[in-house]
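One chain of protein is taken out of this complex; the other chains stay put.
Chains: A, B, C, D and E, in written order; residue numbering restarts at 1 for each.
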Amino acid sequence: MLSPAAWATKTRLEISEVATADGSVAVIPVGSIEQHGHHLPVATDTFLADAVSHHGAERVIDDFPILVTPPVWTGYSPHHMSLGGTLTVELTDLLDVLTHLAESAIEHGFDAICFVNGHGGNASLVDNTVSVIGKEHSEVEVTGVTYFSLAASFIDNIRESELGGMAHGGEFETSLMLHLYPELVKEDAPAEYLEDPYDHGGKDLVEGGPLSSYRPFEDFSDSGAIGDPSLASAEKGEEIMSRLGDELETIFQQIHDEAK
Amino acid sequence: MLSPAAWATKTRLEISEVATADGSVAVIPVGSIEQHGHHLPVATDTFLADAVSHHGAERVIDDFPILVTPPVWTGYSPHHMSLGGTLTVELTDLLDVLTHLAESAIEHGFDAICFVNGHGGNASLVDNTVSVIGKEHSEVEVTGVTYFSLAASFIDNIRESELGGMAHGGEFETSLMLHLYPELVKEDAPAEYLEDPYDHGGKDLVEGGPLSSYRPFEDFSDSGAIGDPSLASAEKGEEIMSRLGDELETIFQQIHDEAK
Amino acid sequence: MLSPAAWATKTRLEISEVATADGSVAVIPVGSIEQHGHHLPVATDTFLADAVSHHGAERVIDDFPILVTPPVWTGYSPHHMSLGGTLTVELTDLLDVLTHLAESAIEHGFDAICFVNGHGGNASLVDNTVSVIGKEHSEVEVTGVTYFSLAASFIDNIRESELGGMAHGGEFETSLMLHLYPELVKEDAPAEYLEDPYDHGGKDLVEGGPLSSYRPFEDFSDSGAIGDPSLASAEKGEEIMSRLGDELETIFQQIHDEAK
Amino acid sequence: MLSPAAWATKTRLEISEVATADGSVAVIPVGSIEQHGHHLPVATDTFLADAVSHHGAERVIDDFPILVTPPVWTGYSPHHMSLGGTLTVELTDLLDVLTHLAESAIEHGFDAICFVNGHGGNASLVDNTVSVIGKEHSEVEVTGVTYFSLAASFIDNIRESELGGMAHGGEFETSLMLHLYPELVKEDAPAEYLEDPYDHGGKDLVEGGPLSSYRPFEDFSDSGAIGDPSLASAEKGEEIMSRLGDELETIFQQIHDEAK
Amino acid sequence: MLSPAAWATKTRLEISEVATADGSVAVIPVGSIEQHGHHLPVATDTFLADAVSHHGAERVIDDFPILVTPPVWTGYSPHHMSLGGTLTVELTDLLDVLTHLAESAIEHGFDAICFVNGHGGNASLVDNTVSVIGKEHSEVEVTGVTYFSLAASFIDNIRESELGGMAHGGEFETSLMLHLYPELVKEDAPAEYLEDPYDHGGKDLVEGGPLSSYRPFEDFSDSGAIGDPSLASAEKGEEIMSRLGDELETIFQQIHDEAK
Partner (left out) sequence: MLSPAAWATKTRLEISEVATADGSVAVIPVGSIEQHGHHLPVATDTFLADAVSHHGAERVIDDFPILVTPPVWTGYSPHHMSLGGTLTVELTDLLDVLTHLAESAIEHGFDAICFVNGHGGNASLVDNTVSVIGKEHSEVEVTGVTYFSLAASFIDNIRESELGGMAHGGEFETSLMLHLYPELVKEDAPAEYLEDPYDHGGKDLVEGGPLSSYRPFEDFSDSGAIGDPSLASAEKGEEIMSRLGDELETIFQQIHDEAK
């Protein structure tokens, strides 16, 4: 909470100083409260979106003005409801909330907005939100990224699981949680691979596919997780976090350069 | 974060076990990110709504099933925008978000909902939300309270400030923050009393009035705070928290009794 | 209908003359069509909000420009539906209607808006509406009051009933109706007191409480009324109306002073 | 107000008795508060929709169960705003309000709904509302009529003005107001005929045309009225009201027959 | 598709050239996909609205700037759903879509909008849309017409059927389809006349009535059509189209004259 980039713990004048500096960037993490199988807490996506946002921001905070708002945890997860533990809002609620948060930051003087999303079910909505806000505020640089898609460029050197092992609560997310919040991870979670009827569907957090389909999560998984958490480790989590930091550092820097 | 009542850190099965027990209560703290003068962080209302919710829930968690969701920090604060630091959504967004969170909890089996609000600007909306949800879910006990209004019954024995000293960021909230997050409170905040043109307006966090009016906060206050933070102390904060705990314990117990 | 402050019976030029005068005040009564037990008509809240608005406005109409629109009778009363006779809209409909009426008056030149509400179920929504309109029209004085809450300062000298006797259709409202519309009041309505499970709930029209809860009205009352109408009298009604007039005179005057 | 068909002045049980009788009809008058030139009050459309509804209902109230709600005066009149005095809501607000009022009546047991509209600007919206409600409540007879269109069958025997003389505030409406509320009609209103650029536009209250167009009312008229009020008389008003009563009697009877 | 007035097949510069010319008119056909009995395809209303729009536009395209957008086929037809084949949206969706299409055209420079509607269920909504757009864009000439209502002035010389024979899928629409798309019309469709319980209801496509009511189409018709298609012929269709062209030519010319 005491990250130097934390919007929440600052006073209005401290925030205004950042907001009105040239090329200022407001980062808005977006997560969910959603079941993640038997071994991970329901706030996993929120914890991770928040952690990677701060990790990225702290790398550049000495170079240009940047703040990270609290994570929006009221995400869109209807497909997880049937397994318990999930809190979901409607899609248009999330669109409206993200839009008004960004517009608040813009009103205070921020020159750029970057949503850092940690939940697959929010990903398309975040893309849409970027478009809706960007249309109304053409003078501001409006961007969004679902953080785990950044791993596509480096994950093959880290992963041990085959394709499908890094899906919901699998080797990828479990490794990050073991690195950041080991006390919240339960042991002995088995591998569970998705049997998707579609050749063109997404396979993994880091490898999507062109076809979207809808199915309640209970049809996919007994535990509520998909992938292979048994291959996860805190060491992998640390390396993934470091590499994600590299990517976000580049992104935040380029956003700042555009927004100046 | 590791409160035994924290929804966020549990797995789906741990939450389901509470949800489906008889007379289960889901507490939803509601706050804001909003300027609180020069001496308090913008997340003050969120921190306090969250803290009192957990404080109350921990008193009864051994007696009946209860969980506290993460605090909803996306509150309604348009009147604070002009002073910087505030993030506000629209009123109807907040109504929708609170409604869908409650409905998620109800779908998982909770028998009662209690919103614990920490921001004056949300108070009427929380009342309305109780009505909207209650109408749709008559089988569930739906309730809401703005926590500082609970202090009316005991605060005269604690306060040193005159009427008006316990308004936005005054003796009351500053004392609670000094008790809970002293590292986030800046020193030497002066008293600043509201000059309200209306005899029938609200005077204080703990003493409202029948007349509502609207004015940007900058018209009320130079610093952004109203009241007397110079009279605040951690000791007062501890006592206030303890007495709020008494009140919430009664409320949660009575909600549970009704919901059984 | 032929009140000198009645918007409805005037021509456009007559209204424009008031609207464009300095410090002009538009009063918008807000009521409901909602069951009031066996002895009062369903339009009670609408009749009373309208009557007290005109009573207050007529006291000041020679001093400054003021008009009273027709009463908005399309209120929010879902909790009364099960007992018959009630006509309710959705909460957001009422918000939108009140907002657009106020904005029409503002467009014509009124410098202040004052909603005078007569129905408990509308009270929080009227507060919210004040905030929504005020945010958009900072140049205008926007206010709202639920008229019976003004009685807290004087009612103890008038009432005979104990706490709880002046709730829905009780000693208070029945007295006002006997004063204003005796032909619409049926005799011999018995006392019926609320058994509320909550220590922190509201007790009476004139004494609220910090905790909101929702329950269909049929769970509270056999007749549909709560309180003691048997203690009502036209004389009490006349005195209450006179004292409410004092309070509203002060409020309208202070609104006008602010709006000039 | 003391019409035997008035919903507002009855208690819940009196209304329920009508609602649950076989073939019960709820009539909802719909008007506006909108400028009507220099000689008529702004509530003209509301007064007239209400009066003709009661006039029609009283003819049949001994034959079958029927009640008339208070008139909805929050109509749709943006094109009249520029001339002052008008209070308008948004089109979708009116749709929602009418829908929820009708649904309230349906929930209480009414077998038929009939909107009786008195304002041209509401006419298409009332048609749409009939469709929206009817779709959701196929078991109920849902209908709507703009009352002055009923005059097409008989008006040629009464009118003295040429085509265009019975438009907004002209011979027709002024006659009805002279009959019902002579104290609210100012004298010496001159004739003012519309110069419409379109051959296919509407000509008169009682003779529409296929082409809709939009123009602020100030482009049409200096006074705010269109037509010839100088030809109006209370006698004509009485005859028009009587003939409208004939038409509404037939309509209400046929609605009741269908709804049984 | 290769009509000289077709918006769809042009490039952005070709469209801009028309849009920015003086008095430019954008025609937006509005239809539906809705069952039309056993003999006509479900896109009948869309085909005909599109065809008459182009027929009218081609008559004037050498005289002033005019383009016809693709037909909006996502109409409002809930009352046809029960018979199969129909695709309907909500009323407010259609309002929003038409509004935003018109506003796009206005943003590009068009001076006038004319909706040409081909479906009875859309007619009131198109009128409303004209009002909503016109209110926001008073500088633009906004108009709408349901094309078959233009036939009232000439149809008696063409029709063979009695009143009621030119309703949904009857002599009128079938003749137009035989003229334009004979390969899509199935033979031997019998006459089926509406038995309407209301004296004041609409009788025919070309002769409406003052009373609106709602009933699923299956209650009106076995086949899904109403009227007498057996009297239809391609020759009548050709003549109707020619006469509709005369009317639309006048309308488009007058719109252009107003918009200059």
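Here are some notes:
As a convention for this text, contacts are C-beta pairs under 8 Å (C-beta built on N, C-alpha and C of every residue); 3 or more make two chains touch, one makes a residue touch a chain.
These numbers were taken from a predicted model, which means no experiment stands behind them.
Counting contacts over the entire complex, the absent chain touches A, E. When the full complex is taken into account, the listed residue touching the unshown chain is E:Pro41, out of E:Pro4, E:Pro41, E:Gly201 or E:Pro216.
Remark: the omitted chain is touched by one listed residue; of E:Trp73, E:Phe115, E:Phe148 or E:Phe172 this is E:Trp73. Between the chain not shown and the residues E:Ala5, E:Val25 or E:Leu101, the one that touches is E:Leu101.
When you scan A:Ala43, A:Val60 or A:Val145 for touch with the missing chain, the hit is A:Val145. Residues of chain E in touch with the missing chain: 2, 7-16, 19, 33, 35-43, 46, 69-70, 72-74, 81, 83-90, 93, 96-97, 100-101, 104-105, 107-108, 183-184, 186, 224. Although one chain is not displayed, chain A still touches it through residues 76, 78-79, 91-92, 95, 121, 123-128, 130-135, 138, 141-146, 149-150, 152, 197-200, 210-216, 247, 250-251, 254, 257-258.
One rule holds in what follows: only the chains that are shown with their structure count from here on.
The angle of the rotation carrying chain C onto chain E, fitted on C-alpha atoms and rounded to the nearest 5, is 120°.
Look at where the CA atoms of chain A average out and do the same for chain E: the two points lie 48 Å apart. Computed from the mean C-alpha positions, the centre of chain A lies at a distance of 28 Å from the centre of chain B.
Across the assembly, chain C contributes no residue that touches 2 or more other chains. Pairwise, the chains that touch each other are A-B, B-C, C-D, D-E.
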